[in-house]
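Sharing a structure below in structure tokens format, with a few things to ask.
A single protein chain has been omitted from the complex, and every remaining protein chain is retained in its original position.
For reference, chains read A and B in written order, and residue numbers begin at 1 within each chain.
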Amino acid sequence: MQIKLWINNKEFNDDIAPDMLLLDLIRSKGFLSVKRGCETSNCGLCTVMLDNKTVLSCSTLAVRANEKHVTTIEGLEKEALEFGGFLADEGAEQCGFCSPGFIMNVLAMKNELKNPSEEEIKKYLEGNLCRCTGYMGQLRAIKKYLSRVKEGSYENS
Amino acid sequence: MFTIDKYVVAESLDQAYELNQNRRNVIIGGMLWLKMGRKKIGTAIDLSNLNLNKIEEDDDSFKIGAMCSLRDVENHLGLNSYFNNMLSKSVEHIVGVQMRNLATVGGSIYSRFGFSDILTALLSLDSYVELHKGGIVPLCKFIDMPYDNDILVRIIINKDGRSSCYKSHRMSSSDFPVLACAVSNKGNEWYVSVGARPGKAVIKQFTLSEKPSNEEIDKVVLDINQTMTFGTNMRGNAKYRRLLADVLIKRNIEEIIGGNDAD
Partner (left out) sequence: MKIVNKGVRKKDALALVTGKPVYTDDIAPNCLTVKLLRSPHAHAIIEEINTDKAKKVPGIECVLTYEDVPKTRFTTAGQTYPEFSPYDRAILDKHIRCVGDPVAIVAGWDEKSVDKAIGLLKVKYNVLEPILDFRKAKDNKIIVHPEEDFKALVDVGTDKDRNICASEVFEFGNVEEELKKCSQIIDETYHTKANHQTAMETFRTYTYMDTYGRLNILSSTQVPFHVRRILANALDIPKSKLRVIKPRIGGGFGSKQSSVSEMFPAVVTWITGKPAKIVFSRKESLTNGSPRHESEIRIRLGADDEGIIKAIHMDTLWNAGAYGDHGPTTVGLAGHKAMTIYNSAAAYKFNYDVLYTNTMGGGAYRGYGATQGFFALESAINELAARLNMDPTELRMKNMLTQSQVGNKLPTYYNEELKSCTLDKCLLRAKEMIGWDEKYPCRDMGNDKVRSVGVAVCMQGSGISNVDVGAVEIRLNDDGFYTLMIGATDMGTGCDTILSQIAAECLECELDNIAVNGVDTDTSPYDTGSYASSTTYITGMAVVKACETLKNKILDEGARLLGLNSDDVEFNGKEVFSLKENKSISLKDIGNNSLVGFNNYLTASASNYSPTSPPPFMAGIVEVELDKLTGKVDIIDYAAVVDCGTPINPNLARVQTEGGIVQGIGMTLFEDILYDENGRMMNDSFMQYKIPSRIDAGNIRVEFESSYEPTGPFGAKSIGEVVINTPAPAIANAIYNATELNFRELPITAEKIALKMLERNNI
């Protein structure tokens, strides 16, 4: 069926199968940051923003993105580098396979929560699994990043 | 692999209802469960454009549209303040924010899964489902109704002044509950629902005196516990679930009596 959507503000018109998943559509358009880590909606690797809310693109029908805006990390390179620098400074990107989905949710959290506590951060990101880091380095990076955000170091995205 | 032949964004509930009478057709909510199945779906029916993604509050009740996400419920100020964060506590460990942005209340309640946290929580309140043809049905009746081709439109929760509290036990934080338990109270009347037994949640009613002693609570909870059945699966055996039910019911009662300040 015919759909129109924007991926990272670029318009795509496509004729797709009704059971195509958003993840597969996004990857087929060359946005390869989006990864699949499971088939059961549990890992968070495929996280993208759909009209400013994070969703699991592996569990979203592509047709549901019709007339909507999808954002992946390729569309947020500046923000990804701002936060990613802190992650890199901790060595906490490690294998990097979960990083794009994780960073998307960190950026969503930054927009949604004001001055989150450590507990709130952990809760917000609970659905982003990582097997390399043990999460501590990610937490250190987030705290440093959020305090810089609070200082107004970055323009609003 | 599940497949879908055709996708229709319904323009009216009547149209959705008509389509849903064909056995191969399916209403899709968040699509999380359907995706993992092997169902060959004829027409997938999407209710997204029927204005069912709102939570409405008036003097007497909350009305939660079937297409509201679990995250909508979790973040709703009115629900959280009236029910003392009980509903948000019931859903907050369901996998993650991205998942709860997708999972719909309608899908969760319609499916009536044994492990459902939100079904367990809503069951302890004065809750109803609004069905397109079947009209308004108490949730405690709905959970035992057969799966049919009607459409769940809304959840209605009456504001009857109950205090409520929710607790679950999980093997790991974002796992399904090993046991889910909600308790609510109005005057001397108490309601307890226990889910993930692992079967479907059950609701029980009991009374306690105004200032119940520990002994009284122990006895009442023991009696209630004996009226429930528990089973065994990968996450726990029946004996452990019975033990958990005892502990979680009591802790919920104590928290309500103590003024809900814990946690």
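Definition applied: a residue touches a chain if its C-beta (ideal position, glycine included) is under 8 Å from a C-beta of that chain, and two chains touch if they have at least 3 such contacts.
Fair warning: this is a prediction, and the values are worked out from it, not measured in the lab.
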Residues of chain B (touch criterion as defined above) contacting the omitted chain:
1, 93, 169, 171-176, 178, 234, 236-237, 239-240, 243-244, 247-248
Those residues of chain A that touch the unshown chain are 32-35, 37-43, 45, 72-74, 77, 80-81, 83-85, 87-100, 103, 122-123, 125-139
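The rule is simple: only the chains that are shown with their structure count from here on.
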Dist(centroid_CA(chain A), centroid_CA(chain B)) in Å evaluates to 29
Chain A residues touching chain B in their complex are 1, 17-19, 21, 39-42, 44, 47, 53-56, 58-61, 63-64, 105, 108-109, 123-128
Complex contact set, residues of chain B against chain A
2-7, 28, 30-32, 35-36, 41, 44, 46, 48, 71, 92-93, 95-99, 101-102, 173-174
